[in-house]
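Before we start, here is the structure in question, set down as structure tokens.
In this view, the complex is presented without one of its protein chains, the others remaining in place.
Let's turn to subunit A:
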């Protein structure tokens, strides 16, 4: 007869100050253990259609239930093993009434300890340091499955496959401090110990995961160093939330370009949203879209501009947000009131999903607060223009002057202009 399974929390909590490896034999993700282990393996199909060419036209494109139930059941299993620091489903969540519908969560347990400042906040690229916490120190019980290119026209799943030493494995692991049920981390080529820095292959892997999941509510996100990444080991985050993010509802304006875009990728600017950002979509193939965005990220890294990326709509729309909040914090330019809420605006916060630590902040959460906070994150108009120029240069596009045909979502400019009037004073960026 089965009874309740309770296992003491495993100490691979990377929020701690020093997570010392307990030596091998711990079944970790290091070179010592991983190549001789067996893990579930999900091999995704080779993409034959373009990012925008998905054959699913339905309002709720039929999600890949297999992948979804795989993630969720593994997650539920780890929950029953007590591997999480808290039960995220016990955290109250609500949609803040307003135009954009920001999502607020009251989570008092997420930041029990003050996060150690492991990195300088002014450098986007920093070399991997094996002394600092990284994912090779994580126990295998936190890994849900491997996610690899199958090279086939169908996806396959193997309940248990030997990892081997030939191909560096990509793993999907739990986030022990989740902000939503099913919050996982995608760690490309974990054994290569790559720092938090973009490359084309890894970005394509992330985009493939979004496309494979097939649900507009399963999103992936990336935070660069300086934009509130907490671990300098290459990783993407993902979770499932069945409602639109505010940023996904915001109108966009296509940026007209001279000539044709070879890759077929279309770039737009976000309008009427507190954080300035670019939106990428289209592309002749998924790889084309991926390469353009990866190149854009790399150009930001090379110019030392912190940024966040949101992969949304099953990989069909990708948002890129350059930001400067950490810099402002360091220069003492953020109001104490905002600092007191202790929200570090990473990709989910910028997209509109905010985790608040204090009950008072949660109860009083308003769209005005969200707007105020996120406005501090945004680059100024002038700086953003410069950044746009770096990016366009890197992806070999030239912005043109002419207006293009209305193939863009207009959004509700009436409400937007009223909103802008109302928030004018608070939106001013301190640059």
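As a convention for this text, a residue touches a chain if its C-beta (ideal position, glycine included) is under 8 Å from a C-beta of that chain, and two chains touch if they have at least 3 such contacts; residues count from 1.
Everything that follows uses one rule, which is that contacts and distances are computed from a predicted model.
Hidden chain, UniProt protein name from the list "Protein TWIN LOV 1-like isoform X1", "Cytoplasmic tRNA 2-thiolation protein 2", "Mediator of RNA polymerase II transcription subunit 18" or "Mitochondrial mRNA pseudouridine synthase TRUB2": "Protein TWIN LOV 1-like isoform X1". Among A:34, A:83 or A:103, only A:103 touches the chain left out of the display. Touch with the chain that is not drawn comes from one residue among A:70, A:185 or A:326, which is A:70. When the full complex is taken into account, the listed residue touching the unshown chain is A:240, out of A:84, A:133, A:203 or A:240. Of the options A:95, A:165 or A:398, the residue whose C-beta touches the omitted chain is A:95.
Against the chain not shown here, subunit A presents residues 1-5, 49-50, 52-55, 57-59, 62, 65-66, 68-77, 80, 87, 89-99, 101, 103, 106, 157, 159, 181-182, 217, 240-244, 249, 251, 282, 405-407, 409-414, 417-418, 420-421.
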